[in-house]
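One protein chain is absent from this view; the other protein chains keep their places.
Just so it is clear, A and B label the chains in written order, and each chain counts residues from 1 on its own.
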Amino acid sequence: MTQDAWLPLLVVLSSLLTGIFIFFLGEQRRRTRSALNLAGAIGKLVLIAVMLWGVLHEHHYETRLPLLPGYDFVLRADALAMLFVSLSAGLWLFTTIYAIGYLEGSPHRSRFFGFFSLCVTATVGLALAGDLVTFVLFYEMLTLSTYPLIVHRGTGEAMHAGGVYLKYTLTGGALLLLGVVWLNHVAGSVEFAQGGILAPARQADRAVLLGIFALLIGGLGVKAALVPLHGWLPVAMVAPAPVSALLHAVAVVKAGAFGIVRTVYDVFGVELAARLGVLDPLAWLAGATIVYGSLRALAQDDLKRRLAYSTVSQVSYVMLGAGIFGPVATIGGVAHLVHQGLMKITLFFCAGNVAETLGIHRISQMDGVGRRLPWTMAAFTLTAFGMMGVPPLAGFISKWYLGLGALRAGQYWVLGVLAASSLLNAAYFLPIVYRVWFLPPKGSWQTGKTHRYFETYPTLLLPALATGLLALAAGLFASAPFSPLEWAKLIADREYR
Amino acid sequence: MPWMILIPLGASTLSFLLGERARWQLTAAAVAGQGWALAGLLMQVWEEGPQRHPVGGWGAPLGIDLRADGLSATMLTMTALVGGFVSVYALGCFSRDRAGGAYFWPLWWFLWAALNALFLSGDVFNLYVTLELLGLGAVALVCLGGEPGALVAGLRYLLAALLGSLAYLMGVALLYGAHGTLALDQLGLLVRPGIASTVAAALMTVGLLLKTALFPLHYWLPPAHGGAPVPVSALLSGLVVKASFYILLRLWFEVFPAALTPAWAQGLGGLGAAAIVWGAWHAFHQEKLKMLVAWSTVAQIGYLFLLFPLATSVAPAEAALAWSGGVYQALSHGLAKAAMFLAAGSMIHATGEERVESLDGISRHLPLTLFTFALAGMNLMGLPPSGGFIAKWLLLESALASGQWGWVAVLITGALLTAGYVFRVLRHAFLPPRPDARVHVLPGYMELAAFALAIGSLLLGLTATFPLTLLEVGAPFAGVRAMP
Partner (left out) sequence: MIGPSLSYALAGVALFALGLYGLSVHPHLLRKVLAFNVTGSGVFLVLVSLSQRDPGTPPDPVPQALVLTGIVVAVSATAFALALLRRLYALTGKTGLDDEPAP
């Protein structure tokens, strides 16, 4: 039993301690640092695997430490937590390998990997948080640990991005905190519960509940990049590629989306939320974000900026799933949490490869890149199709469930949004795909990171291929046990029981 | 209990007599002695409740009664933690500056004795004497450098302190005239609303506000705290301003709860809010790092005063929350601000420059110090998991429970303003270093001492149950609970 009580804490500590060690490691200790990084990442995965096995065999994992009189620091492994934890730990491993290759020879690597580990610690902590106080703790930790990553390069542009990021996220954090304290006052508890914390406080004043909901969604929506709170995300793409990959796929944006899912299902409870009439506005906001993000993506020439706006759009699928009442849409939204993570991290890895190997940052310079980087571009093309929602890829699965859920709930406008999004996705991804495969190269490329056998550093190429394959598998084997879709079904079953 | 005062007093005398000799040994022995005496006192308070000790067996009214309840014990612990680590830092700091060290050590031990005596005093006159000793010691420390700027800052501080304590003493005289006693607990039973108690309360409060440097009486603080040697700044910002705040707490919640009308409370809170904005604004626009940190103290003092409106004329549970939150803010600010000043001092020493702009690239050379500064800043912003977060949480909870939305807005805005000036420093640390930058080495234990304080402020956030329970020993906020 005691082991069950410590496991969630160990999962969090496995990267926290690595991070702290790495901070104090000399800049030149490259091997030790890499070994520590990988050991931390793999150790975490092993622990999570044990927990997954345990959750399946009805173990109850919960760490509870007193924090304040009346509040505990709670880490708990429920189904939703396990989904997000597995995603972040898995992608952390790939991103670590990628970052080791990406940053080779650049300064401040100990600092970078130290904060990188803290960032993952915060994400995993968020995922496992069993109550809102713990959630807020890790939410702010995430803000603080990503700031140094965004400004890592120390250029004027990076500093500016860091400043914008802080303005948005700290304000969001303050709103969230206020919402949590208020919620605690109304409900008398902040511990997540299936069916909602507020279930006993149903009789509370409607205006108060609306106020709390607005504060929570406002605070979380900043990180989730809901329009009009998305302004920091496209600016923050000046960060090094592994950071963007992590930021867009798991860490920051997903933390916000995950928090909104938690708010709807485990804080308010989906039934109370539906009765309050807050689900529809959430869905509309998500729908508007989807279309707006895609439209803005269309106009970008900078590859990473286009991907950034694409994230703004794609992450809102998760909120859309939360905003449509009914288990089917929930499945779509929750599954997209993982699907979007796998696909977007691959896209950013590929963008980083192109930039590091050939020095190309703009889409207009990408003619014929597929000849020089066939494997990278194959992964890119595959996931781009996934994003568009081409069957049987992962994005299609999410959209299918979202659309089906919307039909069941009678929300026909959602189908319009989904169709528009697919078309727009095609409009901003297909030209890239066409350019890299079918246009002849313009002039010669500068040479960056090259390798004798591979098209670029293996540490850059292999993670991209691996996550690309995972994204493919998530779509192809969607009904296999342990697939993201199956977990999402499990979660939805429990929420609507 | 008397050991708490005798040990630093003895150390003061010895360090004056011994001078340069045996400094390390003396400091270590005295700090250890303090720790031992404090541990004993904490055990007693924790297990047996509030303690009393008649000095020399005389007893009140002619003798002096020392007393310790939960609030005293917590403040003493904060003093010991901050004092201990700042002493370690100072050992390094004054190992080069021998002349400064010769004056620093006796004065600092004297200041420590005054602080401990103040937190242990049970009557309003003894509080006056200790406050005066504290003020004189602090001014002497500010003037340590001896250059004109420090002297002007010191004189300004001295005049403010003297004026404040005279106003306070006048209040004491009025209280004694009206009630014939000086003991805090007896006064609490006797004081009734009326002209005499209102005038006494007003005089004492204004005097103490001047010493606590609450806006708009803060004018003396930034030059004094910003201009003093680094360990002195840390002690002044971390501890000394808390002492007069402590007396205010005692007065309002033990002596004058009957006279604490909402108008008073809201007024104090309003000044606090103004201090938060004004201090943060100036902190953001300072060129010199230490002045930034000093102005931050002006802002953070404002937070302490939010507890007055939040704890007045509300339900007892909400008042108790606000009271604990305010005190917790004082504790965590004590640790965090001391850590921040020490970290700032390390950076200034390493770069040899005082301006914020010259910190470019410091993350490479002083990672631990930068980390210290960041942790302390996190505490000031009230981000979890820090003591400042716990304080903010308690205050917010209390404000929401009693429906005082105005103060909620102040709390939230204040945190964001704090972030503004903290990140102004941190962002420079991440810039690439200047080509002409030269970095001096710093003894590792100095960096570690500052870091230990920052970790302490973090632990205050992670293990809040113990200090919060300790605070309630002897119910120092009984006055709050008695209110309707």
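As a working rule, contacts are C-beta pairs under 8 Å (C-beta built on N, C-alpha and C of every residue); 3 or more make two chains touch, one makes a residue touch a chain.
All values reported here derive from a predicted model rather than from experimental measurement.
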Subject >> Chains still shown that are in contact with the chain withheld from the display >> reply: B
Subject >> Residue in contact with the excluded chain [from B:Ala102, B:Val152, B:Leu190 or B:Ala258] >> reply: B:Val152
Subject >> Touching residue (missing chain; options B:Leu182, B:Ala336 or B:Leu431) >> reply: B:Leu182
Original post:
Of the residues B:Met170, B:Ala202 or B:Ala258, which one touches the chain left out of the display?
Top reply: B:Met170
Original post:
Hey, which of B:Val55, B:Val129 or B:Ala258 is the one touching the hidden chain?
Top reply: B:Val129
**OP:** Just the residue numbers, please: which parts of chain B touch the chain that's not shown?
**Re:** 61-62, 125, 128-129, 132-133, 136, 139-140, 143, 146-149, 151-152, 154-156, 158-159, 162-163, 166, 169-170, 172-174, 176-177, 180, 182
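Going forward, only the chains that are shown with their structure count from here on.
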Original post:
Within the complex, which stretch of chain B touches chain A?
Top reply: 361, 363-364, 367-368, 371, 374, 378, 381, 383-385, 389-390, 392-393, 396-397, 400-401, 408, 412, 415-416, 419, 423, 426-427, 430-432, 462, 464-465, 468-469
Subject >> Of all residues in chain A, those that touch chain B in their complex >> reply: 23-24, 66-69, 73, 107-108, 111, 133, 136-137, 140-141, 144, 147-148, 151-152, 154, 159, 162-163, 166, 170-171, 173-175, 177-178, 181-182, 184-185
